[in-house]
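Provided herewith is a single structure, encoded as structure tokens, for subsequent inquiry.
Only one protein chain is missing; all other protein chains are in place.
By letter and in written order, the chains are A and B; residue numbering begins at 1 in each of them.
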Amino acid sequence: MSLLIKGGRVVDPANGLDAVSDVLVADGAIVKVGKGLKAPEGTEAVDAKGKVVCPGLIDIHVHLREPGYEYKETIASGTRAAAAGGFTAVACMANTLPVNDNRSVTDFILAKARVEGVVRVYPIGAVTRGLKGQELAEMAELAEAGCVAFSDDGKCVMNAEIYRRAMEYALPFGTPIISHAEDEHLAHSGAMHEGLVSTELGLLGQPWAAEDVMVARDILLAELTGAHVHIAHVSTAGAVRLLREGKARGVRVTAEVTPHHLLLTDDAVRDYDPNTKVAPPLRTKRDVEAVLEGLLDGTIDCIATDHAPHELSQKEGEFGECANGVVGLETAVPLLLDRLVRAGLMDLPTLVQRLSPGPARLLNLPGGSLAQGAPGDITVLDLERAWTVEPSRFRSRARNTPFAGFTGTGAPVMTIVGGKVVTA
Amino acid sequence: MTAPKQKAEVLDGAGLDRALTRIAHEIVEQAGGADLALVGIKTRGETLAGRIAEKIAGIEGQRPAVGALDITLYRDDLGSRAEQPQVRSTEIPFPLKNMTVVLVDDVLFTGRTIRAAMDALMDLGRPRVIRLAVLVDRGHRELPIRPDYVGKNLPTSRKESIAVMLHEHDGQDRVVIQESPEE
Partner (left out) sequence: MRWTRKDLVSMQDIEAAEITEMLDTAGSMKEIATREIKKVPALRGKTVVNLFYEASTRTRTSFEIAGKWLSADVINFSASGSSAEKGESFLDTAKNIEAMSPDVVVVRHKAAGGPALLARHLRCSVVNAGDGAHEHPTQALLDLLTIREKKGHLEGLNVTIVGDITHSRVARSNIHGMRKMGMTVTVAGPPTLIPPACQEMGVKVSHRLEEAIAHADVIMMLRLQHERMTGGFIPSLREYSRVWGLGLDRLKHCRPDVLIMHPGPVNRGVEISPEVADSQYSVILDQVTNGVAVRMAVLYLLAGGKAS
């Protein structure tokens, strides 16, 4: 089955391309990118005039919740949400039930994804058994089963000795360790960022130092072991500074940032809306400016949504008792196209880089490029498409977003995985 | 909202004073020496009660007890307005038992204010008898209430209103009829 995408603005940063071209896909792979391509018999044609055509976007931090929390999300609903959001691949975290700390869970996830997944699914295995932070998970077997990285995300591995051993142990597999940097004691279950807003709201906050202390530790452990450590959901100015210094010293540390940490501050919490309760919490304007600067200069390597679906009852009621997390797959690309690209803060090729080849390279995933032979994963964007965030129309099972009612211009309009269109 | 249009002066300063003097004499005559208290309904009733008390002091050589009553909390129209009316304080620093209480107000209209005042007085004690003195009775009663002492009877239409001005509040003493829309 072949597909010819005609006349779109092809933005392929991995190959230095940003020009109006055609893209030909066949047998699930990119055949050729060029002007005036002729399609063989039986090729489906897609008119992309006025649109942007780029390598499929990849979200390397997603919670698909299956197995165990299917009432929040499933592999089926989560990947449908990903496709609607313009993503052709997601990497899913290990904090399922049971935890993905042994290959039977990895096998289950991959099998489900093969049958019900709408986009590519790459499992991330646990660092420690049960995410308890005490004993190493069987990482060799997990890697063999198909895990692309290891992470206890949701929790921080508090014991530095255990974490060091995990980094060393995983070295031969080439799988990065993804770090949820949050000192449990300093953070003391603070429901939001510690500052003027938390003081006025009477809510317990967690200081920026709870994150920075662990970012510093993780960078030093990476330096000690030579491991590739990837810091998840960076949110503070201090963390960006530490990353910059670490990278300058040659440490193999990389980082990601979420759309909500690029766009919202702790002022968003003033109404006590539980849809603004996230970990790490929404921070100050200074932090938002710093992470954007870090994303622009490459200190932060990619954008990842940390899509964290929750059921309604867990995001309604007393703020301090609600679950942490917001969904992101369906809101990320539209928001970033409007609030970063359209606003002139970031150019489109850089955004595509941070959402496609960037993440692909970090986890050694196929994709991120439209070179010949690359997977036929493509995202088509319409920079003029007007949108309003309507949670009731999400493909995800969950509705917990802080962006309900937001409007903007620019959205994904078609997602293609392995040469097949998976959205309208 | 435009200021209400004055139509006619009904009492000037001198006329008002003569009316109060006559009321004071009538109260004293009917009281026949019993323990007397004047309770003025806030705000202008209170002022009038004070003046009548002075005149009674002049006649009898002894000033009657004087109190002030705020009837806001007893109104029958609470809860049907967009804003709660302002509550002022009630000052009745003497027991009401066995007293002849004369309620004093500036204008008697529907009678609802007096009904509220009587309920308030009953909550404060048990007077021997309650009587009513008003400066102006403008008719249009909605309840079976009648005054015992009246300064001036003034039939009015519903489209009119009465403004009682007292120099303690308004810099002059006079009573005028105004044309104004119903609230």
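Simple rule for what comes next: a contact is a pair of C-beta atoms (placed from the backbone, for glycine too) under 8 Å apart; a residue touches a chain by one contact, two chains touch by 3 or more.
The structure displayed is predicted, hence computed values, not measured ones.
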Practice item. Have a look at A:67, A:146, A:195 or A:298 and name the one touching the chain we're not showing. Key: A:195
**Study point:** Residue among A:108, A:272 or A:406 that touches the chain left out of view
**Key:** A:272
**Study point:** Hidden partner chain, residues of subunit A it touches
**Key:** 194-196, 198-205, 207, 271-272, 313, 316-321
Exercise for review: In the full complex, which bits of subunit B touch the chain not displayed? Write them out.
Suggested key: 70, 72-74, 78-84, 86-91, 119-120, 123-125
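By our rule, only the chains that are shown with their structure count from here on.
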Review point. Cα centroid separation between subunit A and subunit B, in whole Å?
Key: 77
